[in-house]
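To start, the structure under review is shown below, and the notes come after it.
With one protein chain removed, the remaining protein chains of the complex are shown where they sit.
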Amino acid sequence: MEFTRDIYWNVGHGAWTLIPMYLLAAGAFYVLVKAFVKRVAVYRLGLPLERTDQPGVRLRRMFARMLSQKKVIRVQWPGLLHGLFFWGFGLLFIGTVLIVIQADFTDLFFGVKFLKGSFYKIFSIVLDLAGFVCIVMLGGLLVRRYFFPPEGLETKKDDAIMHAILLVILVTGFVIEGARMAVTELGTPLAAWSPVGLVIANGMSGIGEQSLLGLHKGTWWLHLFLVMGFFVLIPFTKFRHILTTSANYFFEDLGPRGKLVNIDLEDEDAETFGAAVLKEMTWKDIFDADACTLCKRCQDRCPAYNTGKPLSPMKLVNQIGEAAFTSPDANLIELIGKDVLWSCTTCRACEEICPASIEHVSKIVELRRSMVLMEGDFPGEEVMSAMEAAEVNGNPLGIGYAERGEWAEKLGIKSLAEDSEVDALYFVGCYGSFDRRNIAVAESFVKLCQTAGVKLGILGKEEKCCGEPMRKMGNEYLYQSLAVENIERINSYGVKKIVTTCPHCYNTLAKDYRDLDLDVEVITYTVFLENLIKSGELKINAEDISCTYHDSCYLGRYNDIYDAPRSLIAAAGGTLVEMGKNREESFCCSAGGGRIMAEEKIGERINIERVKMAVETGADVLLSNCPFCLTMFEDGVKGAEVEEQLRPRDIAELLVDRIEYTNPGKREKK
Amino acid sequence: MKILVCIKQVPDMESKFKIDAGGTWYEKTDLAWRMNEYDEYAVEQAVQLKEQVKDADLTVLCIGGDQVKETIKKALAMGCDRGAHIADDDSSSKEPFEKAGIIAEYAKDKGFDLIFTGMQSQDKGSAQVGILAAEILGMMSVSTIVDFSYSDGVASLKRELEGGVKACVTASTPLVVTCQLGLNTPRYPTLPNIMKAKRKELLSLPVADLLKVDSRQETAKIYFPEKKGGGLVLEGEVAELADKLVKILKEKTGVLA
Partner (left out) sequence: MKILLVAEYRDKKLLGSCNELIAFSDQMDCESVMCLVGSESDLPRFNGTLYLADVENYGEYNPDAHKQFVLDVVEKEQADMVVFSHSSYGWDLAPRVAFAMKAAQVSEVVEVVDGIPVVPVCNAKLRRDVHVKTEQSVVTIQAGAFGLSEDPTGTPTVEKIAGDTAGRVDFIGYEQAESGGVDLGKAQIIVSAGRGIGKPENVGMIANLAKVLGGEYGASRPVVDSEWVEHNRQVGTTGQTVTPKLYVACGISGAIQHLAGMKKSEFIVAVNTDKDAPIGEVADVLIVADLKQFIPALTEKIQSL
């Protein structure tokens, strides 16, 4: 027997089939395209943004992400269901395309058929299983949404329509196959190559042939209408994500992660700064809403949302899109709410997990820029004071700038003004210079470097705040003033390498400062120390300590530095018990986004939540790599009343206690 | 309406001070500079008045060397229309009467309806300049205001007295008012205003042109006060410690006297 089938069996391959079919298809595509063109006009309400450069790279990314479904499957439940559904549906789609190609082109015009023989057998079984998998997965997703919805999942009429139409398309597909097989394939060896269809065909065996033919034909046309309906629905429902989410992979930011757009402050014609209305946001800010499928993975991980603040990254993104389509002149700040906007810590948990590559953080900062730069608005007077303190004394703590390098004097570290021949500039940061708890960390780092024979210098009183908290709060002007001063000083000394103990300084100097002409290599102390240990210049004695480790947002998610700190802990002999939320899933300490300057007035304290997570590990020490985290945890252990159980420490402090001196007599123990 | 606000640039009080070579003032290096806090309230109130009246011109005046221009620019960025920089590299050795004389000389032919100043400066704290300038100009003055409203040539003011009490008074313009902390919330300059400020008029006038009075006092010597038992660490029996502390409080502070 020939392993093939007559494609238009029973339906007929004549004009009465082809013309309505192609007309419907053309009509459906026309509606689809027209609707999208209208949507594009709305995206264009926003400012231009270059996201089509390096098209080769972008296309590769897009196909890789789409086909692998990697971002979706990352959260296995229900990601895996969607992944399998996607692949199944993809196979069905390819299958249908192959059928169209043969039936309406190669066979029709050239008499060439390829859906036969072994190829057809594989074709048949693959599509059968794909269809079955799709139904099962879709069923699973439906049951989850309608019977066991997780908290925070919004279900709308949109969802019901989508589930229904897909389910009916899939089921009618099998009805068509079953009916056909019941008439043409039962009892033949080919039937085994459509196992699911076979089951259905057997179930239909009691129905008379005339009825089967009628059922087959009717269901075939129904199926066609539904598929055309599906195409039409794409732009009007969440189905649009098939195109928009894929496109969002293409439009991803290829630049350094988490680097904000620089405002040109020299531009004399600029009348507004930041964004308060849609036409001041970019087209991407509007488009992101279309790419969103409301999966709420961002919301689930947002430290603000999960401690009672009104910020939901998902909601915010969608409010912008909604405004674009319904009220384009709306003031977005009033629409979204100031408390919502101020609550963000820029931890990037939302962007990290988003399967649609949506950029939540830059929208929030752009709106903050408008509040600060256009209105002089801040989340509280304490933040305004911190900004003013930074203007006057170069640090938000308001301490006299002349004292900035004093902590280093007793260690013999000189400022570059005194001696600029150094191996590296240690950019200390405000907390390392002025806050007693963090000065201890700076001292530890210096001692480690000195032991390894590394000569460090500091800027001392010439160092100013890197400007990061101000920038994230929206005060671009103050940030650039501070940055320009720092860069001028750094460049004037011909510095070749900068090392930091603060991830915020690190991220800012390594990325943001590039826009302002800093070209020097910047390295974080965890990597720096790891290198010293690897090269043997720094020897550490392992000494057991039970500890857990908090991945800071700015070394972790912003820079993918997860392993270097862990190797340091291992070198120190630490028995590391990981918290559930670690690495990319780490839960922010709350001080990012400039919030180190602000009071937390709404909901529960984020830092106390994180400390509780650390306590659950049973470890004695909570290790971190950031002065903000350390400050928040010291506060947090007091707030959670666990001072006896858990001690916050920086990794540098752990290491400095374990230095192996070549002269054993010098050993100090703390 | 014509409004004048007089401000001073002072060092940030967080700075560590040193005595200068002459021994009569603090050393000016290694200091962070800012607008006198009391003057911030004065500028804010002056700008609010301008916004209320609409047809008003607001001048900000500051005496000092070139570096005070930064502070004048901040006032311009908060909303003043023009700046008058009285160029004086030796302003720190001038006493309140001389400063008042300079201001009065500047203001005398300009017909200001209202003159705002801070009630005192954070560094010197004499609390005299505003009222002295008014006296020289023959204008009425009200000091230490924590509330200001204006209507039709009459200012309604609240003066802050001791014990949280306020005195409500009214006075007609032309008037000098000196501002106390808490009068309002000084605005943070918006970026468009900071940029506009760069283009606003800022004239420098040599102080010699305006100093027509003689000084009536001067600083003979400046020095650090002796430390009041700095950093004393006490340990021991609780009852003994209580006794010791009470004695110290009596001797070193006005409390328990």
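Going in written order, the chains are labelled A and B, and every chain counts its residues from 1.
The rule is simple: a contact is a pair of C-beta atoms (placed from the backbone, for glycine too) under 8 Å apart; a residue touches a chain by one contact, two chains touch by 3 or more.
None of these values were measured; they are calculated from a predicted model.
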Residue, one of A:Leu91, A:Leu115 or A:Ala386, that touches the chain absent here: A:Ala386
Selected residue (touches chain absent from view) among B:Val43, B:Met78 or B:Met119: B:Met119
Which of B:Val53, B:Ile194 or B:Ile248 contacts the chain that the document leaves out: B:Ile248
Touching residues (missing chain, whole complex) on chain B: 11, 13, 17, 19, 24, 26, 95-97, 119-120, 122-128, 131-132, 135-136, 140-144, 156, 158-172, 215-225, 228-235, 238-239, 241-243, 245-246, 248-249, 252-257
Residues in chain A touching the chain absent from view: 380, 382, 385-386, 397-399, 434-437, 598-599, 605, 634-635, 638-639
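Here is the rule we use: only the chains that are shown with their structure count from here on.
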Interchain centroid distance [CA atoms averaged], chain A/chain B, Å: 50
Residues of chain B defined as touching chain A within the complex: 12, 14-16, 30-34, 185, 187-192, 194-195
Residues of chain A touching chain B in the complex: 265, 268, 271-273, 372-376, 378, 381, 384, 387-388, 391-394, 398-403, 461, 476-477
